[in-house]
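Removed: one protein chain of the complex. Kept in place: all other protein chains.
By letter and in written order, the chains are A and B; residue numbering begins at 1 in each of them.
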Amino acid sequence: MSAVDLPVQADAQGVAERIPGLWKPPIVMGVFTILVALLVLVSPRDGDSTFRWSREGDWFAIPDVSLPANLIVWVAVLLCLLCTAYAAWRSYSRLKTPLVVVAAFALFAVSGFLAWAVAGKTLPVVGLLAGALALAVPLVFGALGGVLGERAGVVNIAIDGQLLFGAFGAAITASLTGSPWAGLVAAMVAGMLVALLLGLFAITYWVEQVIVGVVLNVLVIGFTSFMFSQVLSENAGTLNNPPHFPRLEIPLLSGVPVLGPIFFRQTILVYVMYAAVFLVAWALYRSKWGLRVRAVGEHPKAADTVGIDVIATRYRTVLLAGAIVGIGGATYTLVSVPSFGREMTGGAGYIALAAVIFGKWDPIKATLAALLFGFASNVESVLSVIGSPVPSQFMLMLPYVVTIFAVAGLVGHSRAPAADGVPYRKG
Amino acid sequence: MSEKGPENEPVENEPVETSDDRIGEGLMDSSSDADRVPEASRWHLALREITTGNALVAVLSVLLAMFFGSLMILFTDEDVRYGLSYFFARPSDTFYYGWEAISGAYVSLWRGAVFNDLGGTFTQQIKPITETLKFAAPLTLAGLGIGLTFRAGLFNIGGRGQMLLGGAAAAFVAVKLDLPMIVHLPLAILAGALVAALWGGIAGILKALTGAHEVIVTIMLNYVGYYLVFYALTRESLLQAPGSANPKSAPMPESAILPDLLGPQFNLHAGFLLAVLATFLVWWILNRSSLGYRFRAVGENPAAARAAGINVGVAYVSAFMISGALVGLAGVNQVLGSVTDGATSGLDAAIGFDAITVALLGRSRPFGILAAGVLFGAFKSGGFFMQASEGIPVDIVLVVQSLIVLFLAAPPLVKAIFRLPTKEA
């Protein structure tokens, strides 16, 4: 911190070359370009790939696009090469590669891959994206909660437990009351209960937070599975038969081609998600509350010395985060599936955690990461429906592999909040 | 261990630690008259440690967790709920049903885990304890692996993936090769350990080279490993049983199955022997070998270890590889010992996560882990018995197990609950 910070540009050449990761983007992009090219070289595909853009209810229909698969892939490879070359030129000039270029590259590479995979068949693009968004909802809520907790200095491995308990609470309460809204509230309370335990052990008793999180997940799995077998399955009609949130079409907006069906023909929880992402991002960076939360996560003692109650701030933030994750849990039993089932989250909480890290502890970026992961899993399910040459297991693996690359620093340097995971012990 | 960070994160500027008025300073200040703290007082401390300290807290944690387990049984028991429906008319019924439910549960837990007095023959009577040891074997093996990484300051949450890879590799060698047992079995075991070691090593290598946090990496590797094994189970060229549509391998051949320890009437197999041997081996590594010394040094203070010439990266990689091998042996134990009718993608049976609690309960000490493994093995064996005889879902074992670990990690909480004296700050 107090190091002699000689400006990089002003210094000798040898120094600037030490900027870490400067050449990473072009190298990674180059590797992926080669991979996409290999697809057609090793296994060229016959037939046209058709992309369908429209859905019923659009104001006007965009016609399907149908082109030879190999041609699309080669165009994609070309575009990827252009991006890679640009990134290489930026690196050569000792400049960072803009995020837009990386995003464009990803778009081209993914398009190329999809064209190759669906050769001879039709890919419903809108359905793919709308489904991706729906799949990403619990991940986004989970990631938002994770970001909040870690920004306040509490590592939350128990996102999965919060999702599962939220789903469980929502199912029972909604079934009993007949109201999905009551179920939603119950899910938030359930998420907060797990958060309370996390806070109790991590904040008050200084137990290593990774341990608390892992053990809480086991606890929630054990408890909900026990209750499922012992109580829910015998009384499925009254206890595990929740009413669902209906799909809510936003007037006008839902008719916009492509965008409408993706973003504005969803359930209320998706619209809550839009609001939650915006609110969390705004509050974290622009409000007094956010300043204090970040202070407590970066340097709790400094916060304490200006009169901020570190313990209370952390508890409040973790509880709020728990409620947010709980909403994500509610999406399982109030939107996606008919009733609660054992371990029904299938480890989604861990993907949410991955999104937190991949999104560099930023609410917006973490949301984007969660959407990306939702996209990856939906690509897998869409491809397995229309039949694809790639084994589904490898598609399913993708989010996890990407996250490993991310934490290994291949995607970029990230810095966790300084006091993340460190309990505050007051003198 | 449970209160230590994996990387010894810089202790925040805690007044006690870093301000120049270190509290310890006065304790043995060089210019002090009472220089030496007499050895006798250490004995005193040790005694106090037993009464106010860990041993008691451990026992109380187990009791407390079982108490919560009892509550769950109580409130979900149908008879009890029936009794509650007319509680004010005849409260004694509720208490009677409650007592029945709980005592029934614990008696059947005992019968399933230790000694079944209802068994017709002596063999049937003592079978439960052998079942306990059977369940203890993989828990201990995986617990040893995870405990070893704890001692090196690392979290291995990747038990699931390592077990899957280890089990799958052992199954591959078992079903694809046709060899005499004396070669086949050891080869299959070794293959499992080796592949799991390499799989575990990934997390170590990434941490050593790029600083990637091993918690995230191992969690993600669980899923990657799961899908890899799943993939292998859908390909006949790899693991899938020929002619089968299920993602499952062929049954293990006799020549690659861990032999029974007590004859065919018991399920206990040589996997338990493996676990006991591994316990001694890990004890030696940690306490008597220079490698283990370096693990502990790196675990306690990686910066100091590095400054003293210890290659921290190599320590991370080797700790993770040994850990992976041990966890992999747990997978081998499952495939070649406990469930020999073919490997599946569920062969880990969540032991990879249970083992974390085993390592914590055993305080990352090898023999502690063996004891914890046997205790949780007993819970498991008894839990299955309880499920069969009393209809109480075995999942309650997970609840009790995780509560034990939580309480154990927070002694002040347990002391507060039981109103025990806490040690002076």
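Note that a contact is a pair of C-beta atoms (placed from the backbone, for glycine too) under 8 Å apart; a residue touches a chain by one contact, two chains touch by 3 or more.
In this section, contacts and distances are computed from a predicted model.
> Given the options "Probable glycine dehydrogenase (decarboxylating) subunit 2", "Simple sugar transport system ATP-binding protein", "Thiazole synthase" or "Nitrite reductase small subunit NirD", which would UniProt use as the protein name of the unshown chain?
Of the names offered in "Probable glycine dehydrogenase (decarboxylating) subunit 2", "Simple sugar transport system ATP-binding protein", "Thiazole synthase" or "Nitrite reductase small subunit NirD", the absent chain's UniProt record gives "Simple sugar transport system ATP-binding protein".
> Looking at the whole complex, which of B:A188, B:I202, B:I310 or B:A330 touches the chain that is not displayed?
B:I310
> Pick from B:N54, B:N246 or B:S289: which residue touches the chain that isn't shown?
B:S289
> Under the stated touch rule, tell me which residues of chain A contact the chain that is not displayed.
1-6, 8, 11, 14-16, 18-20, 283, 286-289, 291-292, 294-295, 298-299, 301-309, 418, 426-427
> Would you write out the residues of chain B that touch the absent chain, in ascending order?
Residues in contact with the chain left out: 10, 13, 15-31, 35-39, 42, 288-291, 293-294, 296-297, 300-301, 303-311, 424-425.
The rule is simple: only the chains that are shown with their structure count from here on.
> Using Cα averages as centroids, what's the distance between chain A and chain B in whole Å?
So the centre of chain A lies 30 Å away from the centre of chain B.
> Mind listing the chain B positions that touch chain A in their complex?
Listed in rising order, the residues of chain B that touch chain A are 2-6, 9, 11-16, 72, 76, 155, 157, 206, 209-213, 215-217, 219-221, 223-224, 227-228, 230-231, 234, 353-354, 356-357, 360, 392-393, 395-399, 401-403, 405-406, 409-410, 412-413.
> Which chain A residues qualify as touching chain B in the complex?
157, 197, 200-201, 204-208, 210-212, 214-219, 221-223, 225-231, 299-301, 347, 350, 353-354, 357, 391, 393-394, 396-397, 400-401, 403-404, 407-410, 419, 421-422, 424-425, 427
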